[in-house]
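Encoded as structure tokens, here's the structure I'll be asking about.
Here the complex is missing a single protein chain, while all its other protein chains stay put.
Chain naming follows the written order as A and B, and within any one chain the residues start at number 1.
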Amino acid sequence: MSDRLQHGVTSHVPVLRLGEVLLVTLQGDLHDSDAQQLQQDICEAVANSGVTGVVIDISGVEIVDSFLGRVLAEIAANASLLAARTVVAGMRPAVAITLVELGLTLPGLRTALTTEAAMELLTHHDPAAGRGRLSQELG
Amino acid sequence: MPSSTAVEASLPIQSEMDLAWVRQHVRQAAAQLGFGLVAQTKLVTAASELARNTLVHGGGGRMESAAVTRGQAHGLRLVFSDEGPGIADLDRALTDGYTSGGGLGMGLGGARRLVHEFAVDSTPGSGTKVTVVCWVTPPPRPYGGL
Partner (left out) sequence: MPEHQAAVSEGTSARQVAEFLYRHSERIAQRWADEPLFRSVFTVSRDEAVEAARAVAEALARVAESERVHDTDATGFVVVREQLARMAAARSRAGASMAQVSGEVEALRPPVASLLVEECADLPADEVREYATALTVLMGTLRLVVLDTALSEGQALIERQQLQLLEVATPVIRLWDGVVAVPLIGTLDSARSQVVMETLLEAIVEQHARFAILDITGVPTVDSLVAQHLMKTVAAARLMGAECVVSGIRPAIAQTIVHLGLDLGTVVTRASLADALAYALHELGVGIVAPASGGAGAR
């Protein structure tokens, strides 16, 4: 088992700040303690930086079990208390199906297809902001 | 027939690191047996839930995995065993939202919904054994030959 080093550890999760948004990219298999550490890190980062949004990109995550599901929900709840909105982006279809079968629909969580869509969601509050594009094209 | 070398295994569940090994092993075994991506993900997730139960509630234990066949169908069987306190009220433990360990209470009941067969054998005071089986949907036979 030589891949212990390759796969086993993912203790460092990068948290980037992009303007008013924290971008967190999860990758691979996350250990329970790493997930808990991340929750704490994000909470502190939001409190210290005063960002208004958090985007968690999980497109590189192969499974989300109830533990990680709970961590994601709690990050969103914590951030919300600190006046920041959280969007989970890029959940894979297989992960989504599994979570639903598991019984975890995470109703309080905002979601987006991609990181870009999540950023857009956080920066444009008005869902009808892009209105008129088609009318222009057709007009 | 897939070879069973990477499927048969007995893994310890004593630490968080072992949970990652369990997930990785189940992923590889499921892929080798021909499970599709969604089925693999369900199996790995179920294994993760059950292994965490073994670690957190059972105080550690083992997971045994084996390939099984029934008639034409073949599948993967995972057995999680510990020698912990056991489950006093099984019905309650299988209820969504019930938790004794600070999770969302989806572990046991949720894992049951992710697999085809699910059996719990638990005696208070002498441990718990959870056995799950997932079947690969029989692949379509090649069209030729007629």
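The working rule: a residue touches a chain if its C-beta (ideal position, glycine included) is under 8 Å from a C-beta of that chain, and two chains touch if they have at least 3 such contacts.
Values in this document were obtained by computation on a predicted structure and should not be read as measured data.
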{"item": "Candidates A:38, A:63, A:76 or A:99 - the one touching the absent chain", "value": "A:99"}
{"item": "Touch list for chain A against the chain that is not drawn", "value": "87-93, 95-97, 99-101, 105-106, 109, 111-114, 117-118, 127-135, 138-139"}
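The definition used in the following text is that only the chains that are shown with their structure count from here on.
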{"item": "Computed distance of Cα centres, chain B from chain A, in Å", "value": "27"}
{"item": "Of all residues in chain B, those that touch chain A in their complex", "value": "16-17, 19-21, 23-24, 27, 37-38, 40-42, 44-45, 48-49, 52, 96, 103-104, 106-107, 109-111, 113-114"}
{"item": "Of all residues in chain A, those that touch chain B in their complex", "value": "7-8, 29, 31-33, 62-67, 69-70, 92-95, 97-98, 101-104"}
